[in-house]
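Here the complex is missing a single protein chain, while all its other protein chains stay put.
First chain written, first letter: the chains are A and B, and each begins at residue 1.
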Amino acid sequence: MRNLISALDLERSEYEELFELADRYIEQLSKKKRLDKLNGKIIALAFFEPSTRTALSFASATLRLGGKVIGFSSEDAISIAKGESLADTIRMLDSYADCIVIRHRYDGSARFASEISGKPIVNAGDGKHEHPTQAILDLYTVRKIFGYVDNLVFGVLGDLRYARVVNSLLRALTRFKPRRVYLISPPQLRARREILDGLNYPYVEISDPRDALSSLDVLYVTRVQRERFPDDLEYRRVRQSYRVDPELVSMMSRDSIVLHPLPRVDEVDREVDKYPQARYFEQASYGVPVRMAVLSRVLGVA
Amino acid sequence: MRNLISALDLERSEYEELFELADRYIEQLSKKKRLDKLNGKIIALAFFEPSTRTALSFASATLRLGGKVIGFSSEDAISIAKGESLADTIRMLDSYADCIVIRHRYDGSARFASEISGKPIVNAGDGKHEHPTQAILDLYTVRKIFGYVDNLVFGVLGDLRYARVVNSLLRALTRFKPRRVYLISPPQLRARREILDGLNYPYVEISDPRDALSSLDVLYVTRVQRERFPDDLEYRRVRQSYRVDPELVSMMSRDSIVLHPLPRVDEVDREVDKYPQARYFEQASYGVPVRMAVLSRVLGVA
Partner (left out) sequence: MRNLISALDLERSEYEELFELADRYIEQLSKKKRLDKLNGKIIALAFFEPSTRTALSFASATLRLGGKVIGFSSEDAISIAKGESLADTIRMLDSYADCIVIRHRYDGSARFASEISGKPIVNAGDGKHEHPTQAILDLYTVRKIFGYVDNLVFGVLGDLRYARVVNSLLRALTRFKPRRVYLISPPQLRARREILDGLNYPYVEISDPRDALSSLDVLYVTRVQRERFPDDLEYRRVRQSYRVDPELVSMMSRDSIVLHPLPRVDEVDREVDKYPQARYFEQASYGVPVRMAVLSRVLGVA
C-alpha cells in the first residue's frame, strides 16, 4: 500500500497486518519503548477542514514514531484563501514533506492529490466520500474486543447517506465476513446506492433500531445533522428516535458493544457512558496506534 | 505534585525545589547543554482560549527538554465548535499525550480535567480562578532579584477581582512570609472575599497607589479592563489613576522592582521601560525555565 484513499484499497491480509502492527505499537508504547521508524521523516497534515481528533491523533502517531509534523488546520489561514488551486497546494506540500495526510471538503480530493503528488497520500476525510483510517480503527476495536470481525452482527445507525465514516466502514466490512449488517436510518438518510451495490454480505435496511438491537454484537452510532432536514420539527422527531439512551442500550445483549467515531453531541446520552456496552472511549484510544500502523505502512518502514 | 491546578497545591518546599530546578535549567541552557528529560514525552497544549505568551513558553519549555508538542490554540478550530463536551475532549487528549496543559474560560475547568484524565494536568489559566505557573514565575523573579521572598513589602495593583494571576500570586505568597501586601485597586475591583479569607500575612486594601509606593519592594501591575466598568468615562478616570508612569515610579525606592505578567497595553507607560525598577522583561524571560521545572516535576522526571 502506497496511498490510503479508500477502505477498498486494502485487502483482508493488509487489514490484518495493520491490526497486528497496531497491537505491537500498543505493547511497545506501554513499555515506554522509544520508537524511531519515522526518524527523519516529515508528515504534512493538510487539514483544509477543521478537525481536532483526527489531526491530533495523526500528529501524536507521527511523533510517537520519531517523525515530525508540519501543516495547517483550516482553509482560512492558508493561500487557498488567495485563490490557489488544490493542485498547486499539493505540489507545494510534495516538496516540503515525505507524506501528506489530507482532509478536504470535496469528494475525491484525496484521490486527486495522489495523482499530483509523488509522496504517499493518506485520506483523512474527503467530503461525503470516505475516511478510511477511521474504519480501520473501528474494526481494530471490534477485533480487539471480540478477538475477530467475522460472524458478528453489526448495526450502523444514524446518517448513512452523508457520513463518510459509514461509507468507509461498510466498505471495510467487505474484506471480512459479517453475519449480517443492519442499516438503521430514517428513510431520507439511507445509504447510497453505489455503496450498497458493492457490499458482499447480507444487509437489511430498517428504520426502527428496536427491530434489531437485541440481535446486535456491535452498534455503530453516527450523528444525524440538523442541516439534512427541511424543517426543525422533522429533525427533532428523527433525532429523538435515533438517540442512544439507557433504554435502548438495555435492549442490547450484555456482550454487545456501542461504538461511535466521536465527537458526539447528544446522539449518545452521557448516561450510556456508564454501561458496559459503551466502548467508544476505548475505541478512541486506539486512534494513535492504528494511525502509527498506517503511517509506517505507507512510508514503507514496517 | 502530580497536577498543578492551584498555587495552593504546592508547599513552600515545593516552591523552593521548583526555583532551584529553574536555576539549574537556566545554567544548563546558558551552557547550550542538550537536555532530554522529556525525551519520548508528548505534551498537549489545550488552549481553548487564545494565548501567545503562555502557550509559546510551554512549547519552548517542552522542546528545550527534548519533549514534543501537540495541541490547539483556540476553540474555533476544534470539535468543541461542533458541541463536544469538555469531558470528551479531555478524554481524547488523555490518549494522545503524556501531560495536558489547559487554558479554558471556565473557572474550575482545570480541576475538572484532572478528575477525568489519568495524565498530569497543568492549569494554564481557568477563567477568573487561577494561573499558578505565572505565580511561580512571579515569585521566582522576586527571589532571583532579591535572593528571597520573605520579609518583602508587595503592592499588587489593578484588577484584583477578575485577574486570575492575582489570585494565584496572593495564594502563592501564603507559602512565604511577606512583611506586608498592599492590595491597590478601585473599590469595584477589590480582591474577592474567598481569596482574602485564605491569606495568612498582613495585607491592606487601598485605593491610591501613592499611599504605598515609597514603602514597596515589589510593585505587581495588572491591567484594568474596559469591560469591568459601566461607562467609558468612569473607566478612563480609573485607568488614568492606576497607570504606572515615570512620575509614579520615581516615588518608589531605587531598589524596588516593577513586575507585570504581560502582555501590557498601556497600564505601564513605555517610558518606564528605561527605569532600573522595570524588571518585567527579565521576569518574562524566566517563563521558559520555570515551566521547564513545572513540566519535569509533574511528569516525575526531576
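The rule we apply is simple: a contact is a pair of C-beta atoms (placed from the backbone, for glycine too) under 8 Å apart; a residue touches a chain by one contact, two chains touch by 3 or more.
On a predicted model such as this, the values are computed, not experimentally measured, just so you know.
Visitor: From the listed residues B:Lys32, B:Arg193, B:Arg254 or B:Lys274, report the one that touches the chain absent from this view.
Guide: B:Lys32
Visitor: Per the definition of touch given earlier, which of B:Ile5, B:Ala22, B:Ala59 or B:Leu189 contacts the omitted chain?
Guide: Checking each option in B:Ile5, B:Ala22, B:Ala59 or B:Leu189, the one touching the absent chain turns out to be B:Ala59.
Visitor: Of the residues listed, B:Asn3, B:Ser73, B:Ser95 or B:Thr222, which one is in contact with the missing chain?
Guide: Checking each option in B:Asn3, B:Ser73, B:Ser95 or B:Thr222, the one touching the absent chain turns out to be B:Ser73.
Visitor: Please output the residues of chain B touching the missing chain, sorted low to high.
Guide: 32, 34, 50-53, 56-57, 59-60, 63-64, 73-74, 262-266, 270, 281, 284-285, 287-288
Visitor: Using the document's contact rule, name the residues of chain A that touch the chain not shown here.
Guide: 39-40, 42, 44, 68, 70-72, 76-85, 88-89, 91-93, 95-97
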